[in-house]
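Report on the following structure.
All protein chains but one are shown at their positions in the complex.
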Amino acid sequence: MVGALALCAALGCGRPAPPPPRFLQVDIENSPTSTDPRFATDAISSRINELVFDSLVRVDRHGRFVGQLAESFERPDETHIVFHLKRGIRFSNGREMTARDVKYTYDTTINPSSMSPKRGGFAELKSIEAPDDRTIVMTTYRPYAPAMEMAMLEIVEEGTPLPRKSAAPAPAGTGPFRMVRYARDDSAWLERNPYRPFAPDAPMGIVFKIVPDPTVRALELAEGICDLAENNIEPEVLPYLISVPDLEVNESSGTTYQYLGLNFRNPLLRDPRIRRAIAYAIDRKAIAASYLRGTARVASGMLAPENWAYDGKVATYDYDPERARRLLEEAGFHADARGRRDIRFVYKTTPEGGRLAETIQAMLLRVGIEVEIRSNEWATFYGDIQKGNFDLMSSRWIGINDPNHYYLVFDSSMTPPRGLNRGAYSNPEMDSLLEQGATTIDPEQRRRIYARVQELAAEDLPYISLWWIQNVVVMNRAVRNFTPYPNGSLRSLAEVKLADDRARGTSR
Amino acid sequence: MKAARNPSLAAGAAIVAFLVATAIVGPLLATADPLAIDLANSLARPSLQHPLGCDVLGRDVLARIVYGARLSLGVSVSVVALSMIVGSLIGGAAGMAGGWIDEVIMRGVDIVLAFPGILLAIALAAVLGPGLMDLVIALSAMGWTTYARLVRGEVLTLREREYVHAAETLGARPGRILLRHLLPAMAGPVAVQATFGIGGIVGAEAALSFLGLGALPPTPSWGNMLDAGRAFMLVAPYLTMAPGIAIGTAILGFNLLGDGLAQIAGTRS
Partner (left out) sequence: MIRYFLRRLGALVPVAIGVATLTFAMIHLVPGDPVVAMLGETAAPADIAEMRTRLGLDRPIAEQYTAFLTGLLKGDLGESISYRKSVSSLIAERFPATIELTMAGMLVGVLIAFPLGIVSGMKPGGAADVGAMGFAILGISIPHIYLGPLLMIVFSLDLRWLPLTGRGGLSHLVLPALTLGTALAAVIARMLRQSLISVRDSDYMRTAVSKGMSPAAALIRHGLRNAMTSVVTLLGLQTGALLTGALITEVIFSWPGIGRLLIGAIGARDYPLVEGCVLTFALTYVVVNMATDLLYAIVDPRVRLE
């Protein structure tokens, strides 16, 4: 028995096969929630899906729309957009992509029985038609300014079943890679889409390895096992990694917005004085300077300064615990001998967010608010948030492009499952502004409307803005020509070059 | 007892005494607040001001270790006391009653014992949720069986002694016999068991807190400090060393003390 065990171990039973030579390994911290782009809304799923699928248009590094599956597009009038598709684009199974695939993707995503979390973003879409194989016509109910955002849905093949009924690791896509294998909590394997040309020194495949332990991710980078890790390395480990000769750290401005979400279903949080007290009690500068080690900028609102609609002239809440205490007193909550007022909130978080949770807990305790932290792994946390099962929570919005995102998160009708207003915030003025913002086509007018939206959001505090987070990519120097995107996209992995002299470590 | 002849007792008693002193007096002497965050000192290395350094939120590690001692000992003693009381009463009742009551109770003990190690405590803690009270209950639920078996065994032996026969003849009720005569007689073995028990529960509490099922942040428990420190092993290994050494020392102390007591009581552990 003992001999059998030794033999088995020596032969490496259960040993995961190391990636082949010209493969990249990217370490991620969680499993993607879905490999079907019609259903995935989280960042990790997006990173992977971006490499497997294309959409009609994409956003380039400067935030402009460029055609991806579409060769060109025009707006004949305020309620129509016409896309002309490129020719000769094939899915990874060889079939040529046509407008019918596009229409199928949209139809199945929007169909209520599919229960796709992305449905809410298409509420204004009246119809999508494919008059011929190369043309797509989108019609909206009314003039809809963010209409182009709807063209960013990644396209799957006509006839692709819904995820629950599918045995394949992922649907076929037209992207530079295809997914050949997916094991939850283990890894996702991507190989080249044989029908897309690529440079000879580009990677032949990518392995997304799920490594929940941040120390292991850092070690794998240091030892050359992992080639790239984005936004999942602890800031205090960065100096150590910078000192490793084979690694480089690429830090760039990010539009990722970290916020504290408040649940308006709790009557205490409906009192604006309490919300403001919470805002004044959090010392965001100190946190950014200390353990975030400067990888964050204190945020005034959801739109980062890089966004065309950004307006920085809004109410801000610099750290002022005295003011917080005064507000709480005004609200009728008096401090007892230990400084505690009879206010208690449940703060939901994931283990990754535990540090921030404890910091906020300590800071709120200073002004007399007690916070109980409940930490769960990501899928459970996400489920809780969607169901409004929290008082406080912190999360991030990644890849905000059009300010219409405000509609998805702050409109009173957009509570889950329809939209992303998880805190059930409701303000008729906000609703009306958001309505106008969506239906006003003139950019200058839109800018003014959203300036007022940002002002109102800062007054009303449905979110307490925390930071805009830099994108921090740690990668092996063997990976060349990596292009960072403000939304953290890893799309450029399809075009990076792997150095010739790169040897795959035997330390696998 | 001479220290030279019973080094375990001496060493064990010394360590335990130090721990108890730390738990009781330490929090009064500690100048740092274990809950106070000080972000500028995030992951500060050990220094005069912070002899064991600071954790990621700038909290003083030494203060947290000292408060952790209070929590560990408090929980462990509570658990052992609760297990002892509940277990002794149940075991004693089984021994006194005999017959089918004894059978049923012993089957119950068997079933509880069919759960290895701290599995039962983990399962109960999972169901009861986090929190210290629930932790004590979960840990006690697995601990009472040792005392039940021990006491039952002793009761069965001691019952045959004459003074018990005498008491029974005089019409004393079984409960009274148990409480006044039998339980005091078995103080020795039970005390030894309890000493090892406290050591074991210190380890079990640490494990449960480590797994996220025990004391929750920001309450400092050696177990959850160890868990939190793991994320920083690359840059601040002392964050795991300090609570780890604390747990190890505590368990060592109780083990040595138990060994020493066992030598005196004449029973083998």
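A and B label the chains in the order they appear, each numbered from 1.
To be clear about the criterion, contacts are C-beta pairs under 8 Å (C-beta built on N, C-alpha and C of every residue); 3 or more make two chains touch, one makes a residue touch a chain.
Keep in mind that this is a model prediction, so the values were computed, not measured.
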(request) With the full complex in mind, choose from A:122, A:390 or A:425 the residue touching the hidden chain. (result) A:390
(message) Can you tell me which of B:105, B:155 or B:206 touches the chain that was removed from the display?
(response) B:206
(message) By the contact criterion defined above, which parts of subunit A meet the unshown chain? Give residue numbers in ascending order.
(response) 1-2, 5, 8-10, 12, 14-16, 184-185, 212-213, 215-216, 219, 223, 263, 265-266, 346, 374, 376-377, 379-380, 384, 387-391, 507
(request) By the contact definition given up top, give the residues of subunit B that touch the hidden chain. (result) 107-108, 110-112, 114-119, 122-124, 126-129, 199, 203, 206-207, 210-213, 223, 226-227, 229-230, 233-234, 237, 240-241, 243-245, 247-249, 251-252, 255-256
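Criterion: only the chains that are shown with their structure count from here on.
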(message) Taking the mean of the CA coordinates per chain, how far is subunit A from subunit B in Å?
(response) 46
(request) Note which residues of subunit A are touching subunit B in the complex, please. (result) 213-215, 218-219, 234, 236-237, 240, 283, 286-287, 289-291, 354-355, 357-359, 361-363, 365, 372-373, 375
(message) For the complex, give me every residue of subunit B touching subunit A.
(response) 35-37, 39-40, 42-43, 56-58, 212, 216-218, 230-236
